[in-house]
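Only a single protein chain was left out; the remaining protein chains are all shown in position.
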Amino acid sequence: MQKLYMINHKLNKDDKMITYYGYTDGSGEYYVVIDSDKCTGCEKCVKQCPKTALQMEMTFIDLEDKPLAVVKKEYCNKIKYICTECKPEKNPPLCVLSCPTKAIKYVSTPIEMKS
Amino acid sequence: MTAQNSDCWRWQEYHRVMPGKSYTSNDVATAGIDVGSVGSKAAVLVNGEIYSWGITRTGSNSPESATKVLDWALKDTDIKQSDIKYIVGTGYGRVNVPMANKALTEIACHAKGANYIWGSQVHTVLDVGGQDIKAIRCDDTGRVTSFLMNDKCAAGTGRGMEVFADLLKIPIEEIGEISLKIDEEPPAVSCTCVAFAKTEAVGLLRKGWSKEKVIAAYTKAMAVRMSTLINRVGLEPALVITGGQSKNIGIVSRVETALGVKCLPTPNWRENELDPMIAGALGAGIFAKALYDKSQTQ
Partner (left out) sequence: MITVGLDIGTQSVKAIVLNDDDKILARAQTFSGFDPAKAIQDVIEQTLKTAGITQADINAFAVTGSSVELAPSNATTVSMMSADAKTATTLFSKVQTIIDVGAEEARAVKCDERGIMTDFVVNERCAAGAGTFIEAMARALEIKMEDMGTLSIKAERASSINASCVIFGESDVVSLIHKQEPKHEIARAVYDAMADRVSSMVHRLGINPEIVLLGGVAKDIGFVTSLKRKLGVDILIPEFPEYAGALGAALIVAAKERVR
């Protein structure tokens, strides 16, 4: 079962690194999804977010630290509430619209209400 | 293996030195320290291979817990802390690991560690901790390709299970077995929220349900929650479960049913195989070796 471990330093071009910031709770699923491969670190989303929920953070990928857009830790548990400012159920949030490489997605699927 | 504090349900506090390994001053020793919300784990590696490890409870002081668990992992070895070339801290308390050269998120470390434990066929890792659930997808090398961490809600975490065990006065280490002692699988409780599920469970008991049936219904709801997280990042076999709940057979079997795949078998950690609970610390130790090598070539 154990084997000599080799670290693969090579970066496969097809690789993706997708991060889901948010949560699933009793009321539904709420995530801001950032594709670190597509994120160029341009900071446009950080400036656009009306709640300043995003920030640039040095992220460790393939033994390097790269500045990438992330959702601040303290906001990850409040996505459903924080993002209401953008009215995401009616139109895409500002972070999604502002991203030139389409690296950000927003997922909000509340469980259907009791009839 | 030295066991201590056997009344802890989530894990045993213990340390182990892998047999048949040796260390000389020419070897490169690195370490990973994973300070979790409930347990602290340390793994010591020699030339990138596991040498020894330790598992303790996290105390109220993270730096102390980190020091304690590293001492514990180095116990009965020829390695002193000063011999260790590079230390990576990870986990919930990673910024409070005073001796670490670098702090990394537990996600990257868990994937790397699972890759080491089970091999390159591991592509999806479900880590069920005391206060969070992580769903991670990785490639053949253990590099993370997609992940999410849910620490918003107790449903599906070790803490959620503990609340239920307490409510029904059932020893937590038996809850998995007990949840399978039923003639027919009941429907999952309708509320995933632990606070509401508690009320629902009391109602079901009053309706005449057996404790086993109530636990089965709740365990199923938890497994369904875990499965939805896996489905969010996408399931790619092989699947492994790490963390405290990987030792809960009731959860594991229901996650398998919900996802329609079998998990890779848990290593026999009692018999000199690797403990899935150290995946995060192990991954951190592997990164420590890689980062040390990198620092030497520059």
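A and B label the chains in the order they appear, each numbered from 1.
The working rule: a contact is a pair of C-beta atoms (placed from the backbone, for glycine too) under 8 Å apart; a residue touches a chain by one contact, two chains touch by 3 or more.
None of these values were measured; they are calculated from a predicted model.
Summary of contacts with the chain left out: across B:A31, B:V125, B:C138 or B:C153, the touching residue is B:C153. Of the candidate positions A:M17, A:V33, A:I82 or A:C95, contact with the hidden chain is made by A:I82. Residue B:T192 is the one among B:Q12, B:T77 or B:T192 that touches the chain not shown. In the full complex, chain B makes contact with the omitted chain through residues 60, 131, 151-154, 159-160, 163, 191-196, 202-203, 206. The omitted chain makes contact with chain A at the following residues, 23, 25-27, 77-78, 81-82, 84-85, 87, 111, 113-114.
Criterion: only the chains that are shown with their structure count from here on.
Chain A and chain B have Cα centroids separated by 24 Å.
Listed in rising order, the residues of chain A touching chain B in the complex are 1-5, 7-9, 12, 15-26, 29, 31, 60, 62-63, 76-77. Considering their complex, residues 48-50, 104-105, 108, 116-119, 139, 141, 143-153, 155, 191-193, 196, 225, 228-229, 232-233, 267, 273-274, 286-287, 289-291, 293-294 of chain B touch chain A.
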